[in-house]
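Removed from the display is one protein chain of the complex; every other protein chain stays in position.
Letters A and B name the chains as they come in the text, with residue numbers starting at 1 for each one.
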Amino acid sequence: MKTIKLIINRKELEVPAGTTILEAARSIGVRIPTLCHMKLEDLHYENNPGACRICVVEVEGRRNLAPACKTECTDGLVVKTYTPRVMNARRIIMELILSNHPFECLTCSKNGHCELQTVAHDLGIREVRYSGEQSVFPIDRSPSIVRNVNKCIMCRRCETMCNSIQTVGALTAVNRGFQAVVSTAFEKDMKGSICSYCGQCVSICPVNALSGRSNQQEVLDALDNPDKIVIAQTAPAVRVALGRDFGFEPGTLVTGKMVSALRNLGFDYVFDTDFAADLTIMEEGTELLQRLTGYLHGEKKEKIPLMTSCCPGWVNFVEKHYPELTGNLSTAKSPQQMFGSIIKSYFADKLGVEREKIVVVSIMPCLAKKYEAGRQEFSVNGNPDVDISIYTRELARLIRYANINFEELPDGEFDQPFGESTGAAVIFGTTGGVIEAACRTAYELYTKKPLEHIEIEALRGMEGIRSGVIDFDGLPVRIGIAHGLGNARKLIEEVKNGTSPYHAIEIMACPGGCIGGGGQPFHRGNMEVLRRRASSLYQVDKGKNIRKSHENPAIIRLYKEYLGEPCGPLSHQLLHTHYFDRKNTVGILNETNKEE
Amino acid sequence: MNVVKTLDDLMCVRNAAVAFSESNHPAESVEIKISMATCGIAAGAREVNNYLAALTKREQIPVNIVQTGCMGYCYAEPTIEVTLPGGEPVVFGFVNNAKVDNIVTHYIRKGVMPEDAVWIKDKVQTGTDSSPRQLHIALRNCGHIDPENIDDYIKADGYLALGKTVTQMTPDQVIKIIMDSGLRGRGGGGFPTGLKWQITRKVEASRKYVVCNADEGDPGAFMDRSILEGDPHTVIEAMVINGYCTGADRGLVYIRAEYPLAIERLKVAMRQAREYGFLGERIFGTDFSFDIEIRYGAGAFVCGEETALIHSMEGKRGEATVKPPFPSESGYNGFPTNVNNVETYANIPAIILKGAEWFGRIGTGKSKGTKVFALAGKINKVGLVEVPMGTTLREVIFQIGGGIKDGKKFKAVQTGGPSGGCLTEKHLDLPIDYDNLLAAGSMMGSGGMIVMDEDDCMVAMAQFYLDFSVEESCGKCTPCRIGNKRLHEILQKITSGVGEESDLERLRNLAIVIKDTALCGLGQTSPNPVLSTMNNFYDEYIAHVRNQACPAHQCRKLTQYFIDPEKCTGCTLCSRSCSVDAIKGERKTPHVIDPILCVRCGTCFDKCKFNAVYVH
Partner (left out) sequence: METLYLSHSNITKLHAICEEYNNDPGELINVLHAAQGALGYLPAEVQEVIASKLKIPVSKVYGVVTFYSFFTMTPNGKYPVSVCLGTACYVRGAEKILEELERQLEIKVGETTQDGLFSLDCLRCVGACGLAPVISIGGKVYGRVTPEKVKKILSEYYFQEK
């Protein structure tokens, strides 16, 4: 490969052709500040509009300053990254951004995690010499996401994410000039838009223009209410990410500390959503086998491929973009909802209390889970199965709020009976995990033989679209996997066109799966963070004695004592759901409409 | 009509066209040309045309009335050019029906110049001498031919360059001519045209595009509109030649939707060119095929920037992107795209027919040929002029432009539109070319030339341009989106009389940083009006911030009108024309202006016949 020789800050270096000044500088430890630029190479995400101009550097012989993120190195280039001219320019650009940014850092939920704050601090901004009109936009509070466009710095990361990666198309740059901002169609609220609440925009927003809806106060109120039994459930991906907000290395497993923290917060029971993940596998795995058998016997009504439905962002996406394919979604509820359902029926019975007395709080890596918990079909007489859903960062905030020294906490254990889970459940947190877990169970249920290779390598990895054929004792079951809604769209287009080769498809809305969820501690463009979270989950799986959902003794007991059999009548009532057509359409105006 | 397949075919068409017009218009007929561009029509050219046609028919005068494009004498619209048999053409301005009567009765019938005629005596040079007069290359056919008649264009050597190019020359030979001629882009940047063509030619791609940038957005520049309205075929011909040279088979014209007449004439011309085979399959019987589509702008100045223009053509927001990659490498839908502007194209056929050497003799060292300027503002002869590069500002403004309106004093001339700067008295003898203008803190831009007099406040002028840049910024990069807004706000503060001296330093520093860091050419040049006025008229800025005074009495918040009771006769004219009833007083007694009600519109000042109104 051709290489390029250049000089950065008097240091000579050699880089491959095509390297930008920014990458070259980073390779020798020279940090150039950036705001709009973000690259997540494994996910093929690159936002590089060259728009913020904070990364400008001086290039010898060039008339104006060069944006380091967009300027490719050429032979003999002489670059200086911190001359007075450069620093003056960067400071003024930062002051300009700040002159149109609300000065509420101390009360901002992004305080301490804000990239704008960091860069301003590094540049040593002590006053903003430019001031004037500021943008005024209303704040949009959807069930999952809060948009405060007044804080938008037009980095366009969310636009790239929402359009190029997720292909949702809810966010776009609107207006022109000083009024230009990233917003929704007609600048309306997200509620009712085609947004799927995947929350990826939130996870990469450098400031607090996009944030998760906070339900912190409701949790505190419930915990403070002596009449309520407050029950926590924690999703698999939370335990490998939460530590990041307390200074732990990326991917550090903090299950024990998390359980202790929840207990200290005052939760009456701390359960594991992993238990419900095992339950999901029982239902979804059975459903897969039923559909597959029917399909192979020529039953036309069996919708194949079966598409997983654990991911609420994905379910929203299907309902809003491909409502004609909701029939392919597994009717099994997501683990969060199965959990709520079981707690408020089986467990309430066990405790001998009304369901209204119980408050189920889920801790999720996800923002769409908030919306999911609020869906009408997931409530009984107005009482939701899951009362409150909070996300990982929100839990971290709660822990700090309650003066809990997380770092020093002893390791706690989940409460029983819903603390028991298998290795299959924990890998739900990463892309490919759900379908791998389902295959472990479906294989054994179908073939009645023990699975030899528990780790199905063919289904693992970070490629956006993957596929594998699992030999079910002579029956080749073809599996498709996609993470990120853009990749999902490719698979679902095949389904729509009738060209999909798969029997089952696992989809996670977020790139990387739940480990990269919109509610997780910020990775700030560091791909390594996601990789370590995934590898941690696989380590947990490896360390478990029981690694198949159907072998979970608590699950076996639940079916025996209460549910009967997977996909049986009670299961259907409690653990399965149905979907809606939520596509936006323009109706034809007629007299009756006019009268309305 | 048979398709033109060879150069001989073209000659036949041309001869037939000449013969046709001779047979229809015998030698004794009077040739009358009416300037029917947008401004002519707005001033009433259509009515004049109808009246003239009816009158000459009624009086049985043999005439050949041709509706042409802009003749360049915009200040005197409607204008007509009358050529008596065997005589020299004479241009009449400010024509209306009454004047038509006089022109017919006196001049056409008797050869006597009517007394009330406004006779425009300017004459455009067609030779190569470097006298301080106009030389029309890009405008060579404007005002002379009927833009909706392809035969007229062919009679004027139209499509000859195309014929020669595709039948007798290789693309490299043509590119060499363009390179040798020294032609540079007339849209603003001044990039060598031949080099651009060569770059596009060298890129290998399955498809290439040729684009004509007709998104003339500079307020005060209208040469592209005039060329498209007056000579659309020359642009088509040049685009086809460009396609032949670069290897493109598709052309796109990106044109402002605000130019309906230009669009209409271009469409007519394209249709005719297709009929004659100058567009379409196998042009001039060769293997080369090429056709053109029109894309419309939708009111965004930034789309004049080529990357923004390409995004707009793709149906997207017209936001600029960082170059490289240049459009020549990756443009429309990712294919190599050669973008040139209208005036640049209009030079091409002439260069090919007359040669690189001819063109290279005109102009200065690094700026060859001519440049079209739209002269406007406080100048007597507002209009379209084309002069050789190297002509001085003084020659353009005072000789061709007829000096400053109402005998006022020249103060500044703004070139290059919102990207340019204000030049002053001391620059008047500067030979105009790309490099000189740049060195003087302005730029060629697309060729708008706005003249200002002593009544124009230069701080307000800078504010006006910034207002434009703020409104037209695409909003993508920080320096342009927020920086220009803040520049504008500081200027607003100064012109409102609340500016402080420290504001001037902030203003300059910010302007320099925007220039240094903005993403596209527009953002990088948007502070030029501020910097150039600060450099040339710093005392005016100082007067605003130190004394809260506007020396030109233009900034309303710093201005107050008074009536001198000694001079006021109480004629009530001022109070009657005051739209806010701010002037009080009894008839035949001195009047008084209520400073609270007064909106400083200056109407009373203009109206008073006794110079009783004065301003502070």
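Rule of thumb we're sticking to: a contact is a pair of C-beta atoms (placed from the backbone, for glycine too) under 8 Å apart; a residue touches a chain by one contact, two chains touch by 3 or more.
Just so it is clear, the structure is predicted and the values come from calculations on it, not from any experiment.
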Residue of B:336, B:369, B:390 or B:448 in touch with the missing chain, whole complex considered: B:448
Full-complex contact with the absent chain, from B:31, B:249 or B:314: B:314
Of B:69, B:349, B:377 or B:441, the one touching the omitted chain in the full complex: B:377
Candidates A:78, A:174, A:458 or A:546 - the one touching the absent chain: A:174
Missing-partner contacts on chain B, residue numbers: 38-39, 41-43, 73-75, 77, 216-222, 225-226, 257-260, 295-301, 312-318, 333, 374, 376-378, 382-383, 414, 417, 448, 450, 452, 456, 464-465, 468, 472, 474, 577, 579, 599, 601-603
Absent-chain interface as seen on chain A, which is shown: 163, 168-176, 184-186, 192, 194, 582-590, 593
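Assume only the chains that are shown with their structure count from here on.
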Distance between chain centroids, defined by C-alpha means - chain A, chain B (Å): 55
Residues of chain A that touch chain B when the two form their complex: 49-54, 56, 64-65, 67, 70, 72, 85, 88-89, 92-93, 96-97, 99-100, 129-133, 153-154, 173, 175-180
Residues of chain B touching chain A in the complex: 300, 317, 319, 321-322, 324, 470-479, 481-483, 485-486, 489, 506, 509-510, 513, 515-519, 524
